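The other protein chains are all here in position, but one chain of the complex has been omitted.
Let's look at subunit A:
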Amino acid sequence: MNKKYVLAYTIALATLIITMWLGVAIGSVRIPLEVLWNPSINETAANILWQIRMPRVLLAALVGASLAIAGAAFQGLLKNPLADPYTLGISSGASVGAVATIFFSISVPLLGIFTLPIFSMIGAIVTMFLVMSFARLVDRTMKMETLILTGIIFSSFLGSMISLMIALTGEELRQIMSWLLGSVSMRGWPYVQMIIPFVIIGSFILWWNRRELNAMLYGEERAQYLGVNVKRSKMQVLIGGSMLTGAAVAVSGTIGFVGLVVPHMTRMLWGADHHHLLPLSMLHGASLLIICDLISRTIIAPTELPIGVITSFVGAPVFAYIFFKQRRRKGVA
């Protein structure tokens, strides 16, 4: 590995460790670092650390990592710097699953508290397959343009379904609203445990396709000439990305722009080679979401802001900037 990437990973890991420490240490109760290895010096602090802050920080890290790597992979696949799980309608699908669960008060005894997250994952994957099937109906070779347009159609439709359900909910409105804006608070260890297998499997699938993603940046035709099984890779990346998106939306609601901002920054800093772009995006995504969560719970303490408010506050201007730059580049060329 060349020096550039040694530096890149060192910085990314150091940032993650520092943000994790800040994430567990700062809050209404300041937690001394010693508690980590010696809980007996302050039982209350140890409790807050292990039962509240640590799962919260880990969940933020896993959600951030999932959204970032999924965004990086979708952008590479779609050759579109503005693409992320939302463009394909996958997040909307996950949200519909979750909102429907709340609206109809669905409760499957066997799933218990996991009813909500599992339904939102199902929503994500079902939406992804619907989008894929519709795109294939429109165009047998599933051109990228067709996929994006299909995603927009499904997003709009699913968005209106969510709005309808919110309008009909009445008293449950606050709960749905807070879920929609996204949060990693008060989730605890069970949520961390349930997201981990999906994060590992999803990331593995995307990492497996890193060379194919590099090749597909130059167009599907060229990728095919290089020996890439384009259809298979495309399907794998979409499934891997949907799994990660579904899992993230399930445990934390709709947290926008992480999948857009992080890969863009990583690409600017370290280049577009997916070999490193994917893992570096994960690390940076984790750090970013921990920081955002820290800000959301401290900035107007004791009141907590939904984390999605913070990410959108940072993300929307970046989105505008990328859009502006892309259009300008196209205008010049």
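What we mean here is this: a contact is a pair of C-beta atoms (placed from the backbone, for glycine too) under 8 Å apart; a residue touches a chain by one contact, two chains touch by 3 or more; residues count from 1.
The rule is short, and it goes like this: contacts and distances are computed from a predicted model.
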Name under which UniProt lists the unshown chain, selected from "ABC transporter ATP-binding protein", "Helix-turn-helix transcriptional regulator", "NADH-quinone oxidoreductase subunit J" or "Transmembrane protein": "ABC transporter ATP-binding protein"
Sole residue of A:I162, A:V228 or A:V249 that reaches the chain not shown, by the stated touch rule: A:V228
Per the touch definition above, residue among A:N80, A:T146 or A:S185 touching the missing chain: A:N80
Hidden partner chain, touching residue among A:V126, A:L180, A:L217 or A:I295: A:L217
Where the unshown chain meets subunit A, residue by residue: 75-76, 79-81, 207-208, 211, 214-215, 217-219, 221-222, 224-230, 267, 271-273, 275, 326, 333
